[in-house]
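First, the structure itself, so that you have it in front of you.
All protein chains but one are shown in place.
To keep things simple, chains are lettered A and B as they appear, and every chain counts its residues starting from 1.
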Amino acid sequence: MANLVIDNVIKRYGQTEVLKGINIAIEAGEFLILVGPSGCGKSTLMNSIAGLEEVTEGRILIDDKDVTYANPKDRDIAMVFQSYALYPNMTVEQNISFGLEMRKVPKEDRDIEVKRVAEMLQITHLLHRKPAQLSGGQRQRVAMGRALARRPQLYLFDEPLSNLDAKLRVEMRTEIKKLHQKLGTTIVYVTHDQIEAMTLADRIAVMKDGEVQQLGTPQEIYDNPANLFVAGFMGSPAMNFIPTKVVATDTGPMLELDAVQKTLLPFPNKACLESYVGKTIMLGLRPEMITEPQAHKDGQPFVITTEINVEVTEPMGADTMILTRVKENEINCRSHPAYPAKPGDNIKMMFDTSKAVAFDQETGVRLDV
Amino acid sequence: MSNIKAIRRKTTAIERLLRVALYLVLISVAAIYLLPFIVMLITSLKDVEEIRTGTLLSLPASLHFDSWSKAWSSACTGSTCDGISPFFLNSFQIVIPAVIISTVLGAINGYVISMWKFRGSDLFFAALLIGCFIPFQVILLPMARTLGWLGIANTTTGLVFVHVVYGVAFTTLFFRNFYQSVPGELVKAARLDGAGFFTIFYRIILPISTPIIVVTVIWQFTQIWNDFLFGVAFSGFDTQPVTVALNNLVNTSFGGKEYNVDMAAAIMAALPTLIVYVLAGKYFVRGLTAGAVKG
C-alpha cells in the first residue's frame, strides 16, 4: 500500500481553471472520499491522479515517487468506473485477468489470481459469462474484481455505485467498507452522494469550484463545517439556515430567532458575536437540534423551549420530520414519532444550540472558530 | 347504450375499408417498383423474334438462356466481343482490395477521432465530412494526371487507389459515429490495465465493431461496384469495371439490337449488389440512413 500526495495541482483548459491548486496528502491504507456537486472538479482530479489527464501545474506523488508525468500504466493504479467499463467482448474471467496479461503475468499465476478475487467477491459462478449477461450488481462486483486482481498500490473509485438501485447501493457500500477493512488498501473514492461519503470515508475532501473547501474526518465535517457550503452540502435532511439578528443582553450577545415573539437563543461562542451586535448572521441548526421537549435536557445551558407552528409532518419511521417556518425560512425539525404534531398546530419544541454554528451572511465564512 | 354500439360498429367498418385500400395501395406500388426488374427478366429470356412481336409483359413461349450465355461470354462491348465476364472479374479485382483498405483505414481513423483526440482532429473530421459531399467532377482531371505520374493510369490498381481515397471519408464517418457511442471509460480502463494504442484497438474496440464493419463493407461494396464515373474516366480497355462494359455493350450497335442480351447483361451486373441487399438488407439500410437520421 502506498501513500498519495497531491501537491498544489492546477489544471486549466484554455482559460478556465478547473483545479485551482489542490493540496491533499493521503496516508497509506487511508480511505479518502472526494465529494462535491457536479462540475466541482472531483472527476478531473481523479483522472489526473490516474494519469488520464495531464495536470497543468503541481506534482502528484505515489509512494513518495513523482508520477506527475508518468503514463497511466506505470503508476500502478486501478480504477473502478461509474459505467463499470467492462470489456464487452471478454468474459468475466478475461476481464479480470486482462490487466495481468498486459503486465506479462504468466497464465498459471493469472488463473490463481482470478480464482482468489472471484472467491473474495463471490463471483466464481459468473467467470465464463459476458458482461451483457450480468445484472448491475454483478457487473459492479466484476469491475471491483478487475481492480483487485492487479493488487495495485492505489485504488480509484469514480462514483462506482451511482448506477445501482437504492437497495443494492447500500449493500455494495457495506461490501466496499468490509473489503477496505480486510485489505487495508489506499482508496480515493469520488461520489456526489454525501451519505456514501459519511459512511465510507476515513477522511472527506469536500470540493467546490476546483477548490477543496474542507478536508477532515466525517464527524469533523458534520459537526464543524468550515463554511456555509460544506454545512449545507453534508447532512440529510440538510442543515437549517436561519438569518438571525445578534442582540446585546445582560449576559452577552444572543440570537433573536424571530422579531415577533422575540425568542432569544443563547450561543456557545459569545466572543465571536460581539462585533456582530445589531447585525444579522446566518445561524446553522441541524434538524436533530430542534426536537420535542426532552425532560433530561431541561435547564441545561443553550437549551430553550418555544412554541412553533407546524406546516407539514413527514413520518420517517424512526422519527418524524416537522416542517415549520421562522420568518421566511423553512425549518426542519426531528421529533419522536409519538410526539403529537398536526399541520396547523402550535406545539412546543426544544432548541438545543450547544452545537449550533454561525456564519457570516455575505461571505459564508464560519464565525465561531 | 345501443347508440354507442352502433357508432362503434360503423367506424370499424370504415376502418376496415380504409385498411383494405391501404393494402391495395401498398401492394400496387410494390408491383410498380418490381415491374422494371420483372420486365428485364422476361425480356432476357425471350428470343429476338419474340421481343419484336410481343409486348413488355408477354411471357416467353419457351425459356431461352442463349442471351445469358452470350451476354456473359460473347457479346460485344466496344472493341472486344468476350461478353461481360472479363469485366465482371475486373470489378471484383477493384472492389475487394478497395473495400478492405478503405474499411481498415476508416476503422483506425474513427478510433483515433473519437478516442484519441488531438489538437486539430475535430477540424480534420469536419474537413473530411465536407469531402463526402464534393462533386467528384472537381477532382477528376487532377486525379487523372496524378494516376499518370504514379504510373497506375488505366490499371485496376489505379482504380483501387481512387476508390480508397474517396471512400475513406465515408468509412471514417461510419466508424466515428459508431465509436462515439462507445463509452470513453472503456479506453481509460484499458490504459490503466496497461494496454497501448494498438492493443486497445485490437483487443477491445475491434471485437465490438462487428456491426459497423458489416455496414461499412456493404456500403463500400455497393458504392464501388456500382461506380461508373471513376470507371469510365480512369480505366483502360481491358481494366473496365462491369458498369462501364455494360454501358458499352448496350450502346454498341452491330446489326440488330439484341435487347435480350442487354437485359441479361444488366441483370448480371446488378446481381452481386442485389444478392448482398437481399442477404443483408438490414445493414444496407443502416448504412444508407447513417448520418442522415440523428441518434
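Just so we're on the same page, a residue touches a chain if its C-beta (ideal position, glycine included) is under 8 Å from a C-beta of that chain, and two chains touch if they have at least 3 such contacts.
The criterion applied here is as follows: contacts and distances are computed from a predicted model.
> Going by UniProt, what is the name of the one chain that was not included in the view, given "Phosphoesterase", "GntR family transcriptional regulator", "Sugar ABC transporter permease" or "Biopolymer transport protein ExbD"?
Protein name of the absent chain (UniProt record): "Sugar ABC transporter permease".
> Of A:71, A:122 or A:219, which one is in contact with the hidden chain?
With A:71, A:122 or A:219 as choices, the missing chain is touched by A:71.
> Among B:61, B:89 or B:134, which residue is in contact with the omitted chain in the full complex?
Only one of B:61, B:89 or B:134 touches the chain omitted from view, namely B:134.
> Which one, B:45, B:98, B:112 or B:204, makes contact with the chain that was left out?
Touching the chain that is not displayed is residue B:112.
> Please output the residues of chain B touching the missing chain, sorted low to high.
Residues of chain B in contact with the hidden chain: 19, 22-23, 25-27, 29-30, 33-34, 36-37, 39-40, 43, 51-52, 55-57, 105, 108-109, 112-119, 121, 124, 127-131, 133-146, 165-166, 168-169, 172, 180, 183-185, 187-188, 191, 196-198, 222, 225-229, 232-233, 243, 246-247, 250-251, 259, 262-263, 266-267, 269-270, 273-274, 276-278, 281, 284-285, 288-289, 291-295.
By definition in this document, only the chains that are shown with their structure count from here on.
> CA centre of chain A versus CA centre of chain B: separation in Å?
57
> Mind pulling up the chain A residues that touch chain B in the complex?
Result: residues 47, 50, 52, 72-73, 77-79, 81-83, 85, 87-89, 98-99, 102-103, 146, 150 of chain A touch chain B.
> Along chain B, where are the residues that touch chain A in the complex?
For this pair, the touching residues of chain B are 183, 185-186, 188-195, 199, 203-204, 207-208.
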